[in-house]
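For this view, one protein chain was removed and the others were kept in their places.
Right after this comes chain A.
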């Protein structure tokens, strides 16, 4: 009963594209406990969305997923029938998407879309379903929820639409909610509100929440644990404090250097960045995936793919360096950046 809500092991997604095979997700392990918020963080293109979509069974038709298992409360759903998937989606796992402007169907009223989902999964009368929709819209902070029921998506602001999406996700009291960049498309002022709302809802309902973001700066205070992804792999895991306070992987270090710290970053001062771009993932790996962008790269790093090393329970890093950030020379970053700018 108290086991994790979601256990993903050895997830991999291959996409055959004109002759070659892209491998945008290579080896992802992920566990979400009851009442836990796990943030998946990484630059865009590192396979976060595809990971989320494979958990939902919503990958594009061309994609070939495989895994050791994807368990939802013990049930392996990776080989579920389409029928079983439809029962699970929206009812026990719900997803919130990045762009609230396009995620709702513009042709139907907010209320009708919510009622339709509820009645797909529950035998409940229309009026009861409407009452539930109003209750949830109120709960996620949509003002005058009764009036919103008869409005169309285009009559609502982006922030409101994302609140509607969150209410939609909560309709059937799911065990797991996956939010894929839920604030990326919103104004900065609204972003914080929506994140706070997600955190409050998660704490109140005790659902498992997977929060996907490319911005390591937004997860503090929201996530319990952080999973850092790079090039289709998990490169570091740990609690929020561990990963933000003492990052072990050079990639995490680089991500943190590129977050502006209020008060510490002076006007006009240039932020750090990670030189290079996320490489296109195709073929099998013959070295550490981060090799080309790593300021601490050593000869051993080119020797072959690097396995994840467990430092402590729930704390792991995919790196050959000693797990002691204090022993590294941060000056290497600056030199590395300068070379990148020069070349």
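Everything that follows uses one rule, which is that a residue touches a chain if its C-beta (ideal position, glycine included) is under 8 Å from a C-beta of that chain, and two chains touch if they have at least 3 such contacts; residues count from 1.
Simple rule for what comes next: contacts and distances are computed from a predicted model.
S.K.: Pick from "2-amino-4-ketopentanoate thiolase", "Threonine synthase", "Gluconate 2-dehydrogenase subunit 3 family protein" or "Peptide ABC transporter permease" the UniProt protein name of the chain that isn't shown here.
M.R.: "Peptide ABC transporter permease"
S.K.: Would you indicate which residue among A:106, A:221 or A:322 is in contact with the undisplayed chain?
M.R.: A:106
S.K.: Give the residue, chosen from A:117, A:194 or A:278, that touches the chain omitted from the document.
M.R.: A:117
S.K.: In the full complex, which bits of chain A touch the chain not displayed? Write them out.
M.R.: Residue positions of chain A that touch the missing chain: 56, 58, 85-91, 94-95, 97, 99, 102-108, 116-117, 120-121, 152, 154-155, 165, 168.
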